[in-house]
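What follows is a single structure, and I will ask about it in a moment.
Only one protein chain is missing from this complex, and each of the others stays in its spot.
As written, the chain order gives the labels A and B, with residue 1 at the start of each chain.
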Amino acid sequence: MNKKLVSAILCGAMVLAAATPVMADGGVADGKKIALVGKSAGNAFFEIAANSFKETVEAEGGTVDVVYPEAATADAQIKVLDNLISQKPDAICISANDVNALQAKLEEAMDAGIKVSSFDSAPNKDSRQVFVNQAGTKQVGQALLDAVLDISGGEGQWAVLSATSQAANQNAWIDAMKSIMEGDDKYSKLELVEVAYGDDEPQKSTDQTAALLEKYPDLKVICAPTTVGIAAAAKYLQDNGSACKLTGLGLPSEMQEYTGDDDAHSCPYFYLWDMQGLGKLSAYATAALINGDITGALDETFTAGDLGDYTITEADDGGTEIVLGEPLQFNTENIEEMAKLY
Amino acid sequence: MAGKSGRSINNVPESPIKHMIFSWEGILVVLFILVNIFCKGFSEYYNLENLLRQMPVYLAEVFLMIPMAYILVLGEIDISVGATVCLSATLSCMMCNTGAPFIVVILTALIVGTVCGAVNGFILTQFEELPPMIVTLATQIIFCGIAEIVLGSGGSISASNTDGFRLIGGKVGKVPYILFLVLILAVIFAVILGKSTFGRRVYAIGTNRLTAYYSGIHVKKIRFIIYTVMGTFCGLCALFLVASSYGANTTTGNGFEMDAIAMAVFGGISSTGGKGNLAGGLISAFIIVCLRVGLGQRNVHAQVILLIIGVLLICAVALPNIIENVKRAVKK
Partner (left out) sequence: MEKKSIMKKITGSREALLAVILILLCLVVTAISPSFLTPKSIIELLKNNAVTLVMSLGMLCVMLVGGIDISIMSTLALSGMSIGMLLKYGHISNTFLAFVIAIAIGAACGAVVGLVISRAAVPPIIATMGFMYVFRAMGYLVSHGGEWAGAAALGSFKNFATSKFLGLNCVIWIIILCYVFFFWFMKWTRTGRKIYAVGSNPSAAEVSGINVKNINLLVYTIMGILAGLGGALQVSIYASAMPDMQYGGEMDVIAACVIGGVSMSGGRGTVVGALLGSLILATIAKALPLVGIGALWQNTIKGVLILVVVVVNVVLQRVADRNALKGREM
């Protein structure tokens, strides 16, 4: 009786497992097999780049498995990498949840002959062969700071609303902004009053935005270089008809409602990069790595399909990177068009 | 008695062999075999070599299940373990980067864990009215917060000298050290829980704390010891976790408490106290590990794996009860 019961449970589990969308493994025998590892499931931001990555590789005759860890932690990504090392794909392209914690597993993968590229968020230089950067850190810092300068009218208080205090990308951009601000007299009348962290939660971001406005009644601009933070802050500022304006990095489809030059909108313009292009360039870079066209060394060049030629440059952490290009500006003119794309 | 018969099968035959087969542990063994047959058929990469290679990361969490079983038998819960792992991993990495000998690094991890556990134990024994869940929730936030402060902005640290961690992450042939350690510790703690006076006292407290107190059991002392040991095991988990990542960050250990509780409870340890044993917990831990590895090797979506484990968890506990109810209804 009980054995029957147990086998019934098992059958249930098997039916469930069989019903799940299992990715095809190696449809084209001679094609390259690439695994794309995301930060966590349910991130619209990543999904766009992943789709474009997949389309590009498939058009070139390879196959892609997009794999997500169960949570946005390095621990969960380690388990995913363990699974991938068992499968021995030709390459792993990863957006890392932590700079350091993946080193052991990524080294193990490289030792097993798997090429390791990364994009969006890089693991440290010892754990990758190449990193595809969406936009140069300095360029992003420059664009954001210029936006702050422009929106504030050249002077006054401004604040940053970031993701978590540990978010590597955000910290790099904030540091870039700070160093640019110190280095140029143009920005001497701007005063960065605080860097607040909303942990990429709407609730906490709202609390933090409210606190910023309370503490600094003369605050002119908030710069939120994170998609969840900018949307939450935009909503708060717009609902309250605040005189404080907003800029930062965000998704056009999330920000469409808040973008405009008049007082009724809280965000005159903001930035992001070409997400489709990021996926595409990463795909070509990973393929070049597999084919031995590049090894990730400085000054190597390769052709990324219709994107053109790219050169490997030195990254801030001492490793190498490929920079996609300038950040894109989204304003009243192009927001409607771009919101349909992403 | 409906509602009380958590995971025991009623009408268990008297013969010891039959008793063994029809006990919850017996069912878990069968389930374990079936899961392995299923995984073998499902994933072409599922073999002993890969399983042993992928196991250490999961086994680090099994360390937590061992003392968690004691806490659950007490009828209590500790949700600060993930944060304790985070703090002790962070501090041991820092100690490692000062160039201290590796034995000091190991001691740092264990001592930090033990201190965190003792803090929980101290608060819970001084203010016995407080529910463990809220106290450990607060300490969870605090321990993780301290790790955040220590790590500063960036929130991540990498161990500069990985020799020691490579050593403890080593293997005998293909079998990682951690597997031996988990099994040895599980056996020792299972024997203590099942056969020693200390173990019987833990069950007594879990069944009725007040009665246990009045019959002369040092309730405070025992609870304090168990929470402290829980902390020590967190330190152990942290060490092996660092051995597979050579670093720590503010999300290290995030969610481990739920995994540990799930393993223990699936293994038949009652969350209301007084029932269950470690053998079941250990087998169920391996069932979950094998299932995760097998499904993961075919890149099944992580959320779907969690969904399957969730359904399995509910069904495994619900079905025996439902069948029992139906049987009783038919008899009537």
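Here is the rule we use: a residue touches a chain if its C-beta (ideal position, glycine included) is under 8 Å from a C-beta of that chain, and two chains touch if they have at least 3 such contacts.
The structure presented is a predicted model; accordingly, all values stated were derived computationally and were not measured.
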- Note on the structure: Out of B:36, B:208 or B:321, only one touches the absent chain, namely B:321
- Message: Can you tell me which of B:23, B:228 or B:270 touches the chain that was removed from the display?
- Response: B:270
- Message: If I consider the whole complex, including the chain that's not displayed, which of A:231, A:272 or A:315 touches that chain?
- Response: A:231
- Query: Looking at B:94, B:107, B:137 or B:225, which residue reaches the missing chain?
  - Reply: B:137
- Extract the touching residues of chain A with respect to the undisplayed chain. 40-44, 46-47, 165, 195-197, 202-204, 206-208, 210-212, 214-215, 228, 231-232, 235, 239, 251, 253-258, 339
- Query: Residues on chain B that touch the omitted chain in the whole complex?
  - Reply: 2-6, 77, 79, 123, 127, 129-131, 133-135, 137-142, 144-146, 148-149, 152-153, 258, 261-262, 265-266, 270-272, 301, 303-304, 306-307, 309-314, 317-319, 321-322, 325
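Definition applied: only the chains that are shown with their structure count from here on.
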- What residues on chain A touch chain B, complex-wise? 1-3, 5-10, 12-14, 16-17, 20-23, 25, 35, 41, 65, 67-76, 78-80, 82-83, 85-87, 97-105, 124, 164-166, 168, 171
- Item | For the chain B and chain A complex, residues of the former touching the latter | 9, 22, 27, 30-31, 34-35, 38, 42, 45, 50, 53-54, 57-58, 148, 151, 153-158, 162, 169, 241, 243-255, 292-293, 295-308, 311-312, 315-316, 319-320, 323
